[in-house]
Each structure stands twice: as C-alpha cells, then as structure tokens.
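Before I ask anything, here is the structure I am working with.
Of the protein chains in this complex, all but one are displayed in their positions.
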Amino acid sequence: MAEEDGYEVARRGAETMLGRDVASRGLGMELVEVAPGRAVIAMRIRDDMVNGYGLCHGGLLASVADTAFAVACNTYGEVTVAAGFDITFLESGRAGDLVHASAVERARRGRSGLYDVTVTRVEPGGGEVVLAEFRGRSRSLGKPIS
Amino acid sequence: MAEEDGYEVARRGAETMLGRDVASRGLGMELVEVAPGRAVIAMRIRDDMVNGYGLCHGGLLASVADTAFAVACNTYGEVTVAAGFDITFLESGRAGDLVHASAVERARRGRSGLYDVTVTRVEPGGGEVVLAEFRGRSRSLGKPIS
Amino acid sequence: MAEEDGYEVARRGAETMLGRDVASRGLGMELVEVAPGRAVIAMRIRDDMVNGYGLCHGGLLASVADTAFAVACNTYGEVTVAAGFDITFLESGRAGDLVHASAVERARRGRSGLYDVTVTRVEPGGGEVVLAEFRGRSRSLGKPIS
Partner (left out) sequence: MAEEDGYEVARRGAETMLGRDVASRGLGMELVEVAPGRAVIAMRIRDDMVNGYGLCHGGLLASVADTAFAVACNTYGEVTVAAGFDITFLESGRAGDLVHASAVERARRGRSGLYDVTVTRVEPGGGEVVLAEFRGRSRSLGKPIS
C-alpha cells in the first residue's frame, strides 16, 4: 500500500512536470516509465538536432538525460531542482536514432540527491548501445509539487 | 602575422562548424566572437525552451555552453570533439532572457583540452549575471577541419 | 579458459601496481579483491587522516577511491592512467572507520574508460554506509604493464 502510494506520487509528479515542460515536449521526449527515484525518457534524434559534424548535438543528448534526471528526482512529491551534472560521451547519436535516457537514484541525503542516467541508442533488433553516461546532482526545495 | 593567421583559422573553423550546425541555429544561437581557444555564443531564451517550472531547461542552457565550447576547441584547424563536460547551475534563466556563453581555454596537452564556459544573462542595462559554470573536456581527432 | 586468463591478468596487474605504490601502502590500503574491470580496496581511517573538523580529509577519501579506480582500469594488461575524476561526498568518515572503495567499469571505448567507485564505511555488524560516489576517467597508453 505504502509502496503503491510511492508509485502513484511518482507518476503524478512526472505527469505534472512533463505536462508543463514545453522544452522537453518540443524535443519530442516521451515518458517510458517512472517509479520512485527512477525514470526512462525516449527521444528520436531529428534532422534538426545534429551539429557541425552531422552528429546529435551534445547539449541535446544531455537534455534528454537532464529530463530523465529531473523526472526521477521529482518522484517524491517535493519540488527538486538540478544543481548540476556531469556527462561523458561514449558514442555519437545520429539523425533517426531512438534514444532512451534511464535515470536511477544513487543516493539521497537530506535535500541532496545523486542520479545516474545512461543514454542508449535502442537498436531495431532490440539491443542497446550506450551513447553517454550522465550523473546529476539535485537539491530539494522542501515544498510540495503542485 | 602568425597571430593573424591563428585568428583567421579560428574564424573559419567557427563559420564551418556553425554553418553546418542545424541544432545550434534552430535554437537561435549566434556567434558573437571567436579567437584561438575562445568563443562567445549568444542565445535568446524562447517560450519553447522552458521546463516544468517555467525556467529554461537545464539541457538547453548546457547546449549553448556546449556550442561555445565546441567552437572554442575547434579554433586550431583540427577536428575536435567533446569527451564530456560538467555544469553547475547558479541561477535560472527565463523566457526572454538574452544569454551569453563565453568559452576560454584552460589547458591543452597533446590531443586533450579543457575549456571553461561561463553562461550569463545579459542585463538590459549592460551588466551580466552568471547563470551557470561549465567545464568541457575535448579530444582532437588529429585531422584537419574541411 | 579465456576468462581465467582475464582474472589472472587482472590479479597480476593489481599486484604489480600495488607492489610499487608506496603512497597507497603508506595510507594502509589493502587489496580486497580484483577481477577484469573491478577492484575493491580497504583502508582504515587513522588519527593522522582527519581534517580541521575532525573528519577524514576529503582528499584521502578520494585517494582510496582513486587507488581502486587505478587498479580496476589496469586489469587488462595495458598501462592506463587517470585522466580525471569527480567525487561527491555523502557522509563523513571518522578515525577508526574501516572503508571499502569498490570500483566497477561503466564503459570502455578505444583507449578511454569510465569507472564508478563507491566508498563505504563497513559497519561492525556487517552493513555498509555509502560515504562517497566517485567516477573516474581513464586513458590507456597502449603499452603493456611490465
């Protein structure tokens, strides 16, 4: 019961956040799943998302990870913001690729949280290739999401 | 003379990169200045760039910093890619804000480089408020930009 | 057979590295386990390792993580060095605490690697409390460990 409540709070937080998040929607991001401390976001890399080398702009790969991080750290019913993040690029994304950003909580202490997000390219056959590893640092503001 | 050449190489590298970078142009980014190891990029935060809290999406603030970083690390005539970056958010951006991302080189050793990018909001009166501090890690691929 | 070889290469690499690593030995570090891409290092926080607030110096907590990272990224028989790392402190360590630094490989691409190291305090009863999360970036030099 308490666990179901946690999932319900997480789901509602994600819907509230993404419902208002015109940036993420404009980039075509969609919620794949959400649970307390976790979220998966999908995004298709479009022709208008590539940089000077024909590869997905690093900031946009970071954006999908940042959205998954934001959803995951807002699953407890408290307004929580990003204090910062680090990202390492491993492979390039290309136009047409479907990417998943999967956020999992590493730690929470007081109002601080640490979340790891793995960005993968989902292969047509079903496998996944890691494109980037992201680690986000969050701060709760201590007030309810409304 | 050698210095002028360096500026000319930097300017051409920036034009080549940004000319092809549909992602940065789609986000309204413009080159303000470029020199060897340095670049300033401007972006106006649009209504379609805000997140679930009405603030500029962190990934898009990171994107303008990432573009300034990419231009700065490609000013030596060699194709250079982002290996990763870290960003710390200090203030929120809002729709209508004009932001500048100013990249300066910290270090280059062999094919690795380190660049600091400060993202500021340019105030109508002329001052600047720091929104984020970004540090990018680059790797040269050792082949000429063409 | 091939897998056994990998474990043997890992064990020999760790012994070679730690055998010469007077800094890690001087800090009382000991190898707990090693496998390809993984390593666990133990260290007892001594009275001479605390800072101005009576807590384990952050640099020394980072040092035990850095040693675990160094061992883990040198398990493939190639000389590999740290390009950098990020650490987040979650709880303080105190004199007398036994800490474990457990390194696992996140990714390897070409000569670059990414390793996550969790630093825990091992409780007398057997549980573990996370003190810090560390993420290390490695570069192989492409020559054999000898």
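Per-chain numbering from 1; labels A, B and C assigned in written order.
Note that in this section a contact is a pair of C-beta atoms (placed from the backbone, for glycine too) under 8 Å apart; a residue touches a chain by one contact, two chains touch by 3 or more.
Given the structure is predicted, the values throughout are model-derived calculations rather than measurements.
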item	value
Interface with the undisplayed chain - residues on chain C	16-24, 26, 47-54, 56-60, 62-67, 70, 74, 79, 81-89
Residues of chain B (touch criterion as defined above) contacting the omitted chain	86, 88, 90-91, 106-107, 109, 112, 114, 116, 130, 133, 135, 137
In chain A, positions touching the absent partner	83-84, 86, 112, 137
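Simple rule for what comes next: only the chains that are shown with their structure count from here on.
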item	value
Per-chain Cα centre nearest the global Cα centre, belonging to chain	A
Angle of the C-alpha superposing rotation, chain A to chain C, to the nearest 5 degrees	180
Whole-Å gap separating chain B and chain C, where each centre is the average of the chain's CA atoms	34
Computed distance of Cα centres, chain C from chain A, in Å	29
Chain A and chain B, separation of their C-alpha mean positions in angstrom	23
Shared interface positions of chain A, touching two or more other chains	86, 88
